[in-house]
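The complex is shown incomplete by one protein chain, all other protein chains being positioned as in the whole.
Moving on to chain A:
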Amino acid sequence: MSGSREAILDTIRKNHVQGDRARPTVPLFDQAAPADLKALFQKSLERMGGKMLTPDAADPMAPVRQAIVKPGPVLSCVPEFQGDMQITPQTKPTDIAPVEYAVLRAAFGVAETGSLCFTEKQLLVNTTGFLPQHLVILLDPAQIVFNLHNAYQRPEWTQAHYAVFQSGPSATADIEGVLVHGAQGVRSLSVLFHPAS
């Protein structure tokens, strides 16, 4: 409705907030960043309800296999792990619905909040991050940034059409403040530190 567009913009121009309101410069607030971001990431992730898997140097994918404890289809979106299903160009978003576990790799992690960033590049089909019952996620420790200011310096934001921070599993406390995981999205989220090959 182009008439409304012009009417809205005209009213805004007429009513603009007056005075000098320069755009503030936002610092990165990262001077106190610890050398070991892994420990901080783990602490933050656990606070958000996520689980950290213990790495196994002899058999790197063993922790992933051990995390898969419930029956049902496993979907892998990473080359390191073999699942039961394949994503093809014909896969529809709703085809992910029966998946019990999806194995994904995060683009990067944020230590401040225990967040994992995914874009359509890692998800392949965007619903792989939300429709499975459980997620097992590989994160390269070299791809952890300290805080959200650092996170928004990354290139993903201007490359992807869709990008999401997942910080722990789906959660709700809408009924008397009682925390329940798996309100709509995934019921659990586990992370394994595993360098990208």
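We take it that a residue touches a chain if its C-beta (ideal position, glycine included) is under 8 Å from a C-beta of that chain, and two chains touch if they have at least 3 such contacts; residues count from 1.
Methods note: contacts and distances are computed from a predicted model.
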{"item": "Protein name as given in UniProt for the chain not displayed, \"Lactate utilization protein\", \"Insulinase family protein\", \"2-oxoglutarate ferredoxin oxidoreductase subunit alpha\" or \"ABC transporter substrate-binding protein\"", "value": "\"Lactate utilization protein\""}
{"item": "Contact residue for the chain not shown (choose from A:T54, A:Q86 or A:T158)", "value": "A:T158"}
{"item": "Residue of A:S76, A:Q122 or A:S188 touching the missing chain in the full complex", "value": "A:S188"}
{"item": "For chain A, the residues touching the chain missing from this view", "value": "1-2, 4-5, 7-9, 11-19, 21-24, 26, 29, 32, 44, 46-49, 93-94, 97, 112-115, 120, 126-127, 129-131, 147-149, 151-153, 157-158, 160-188"}
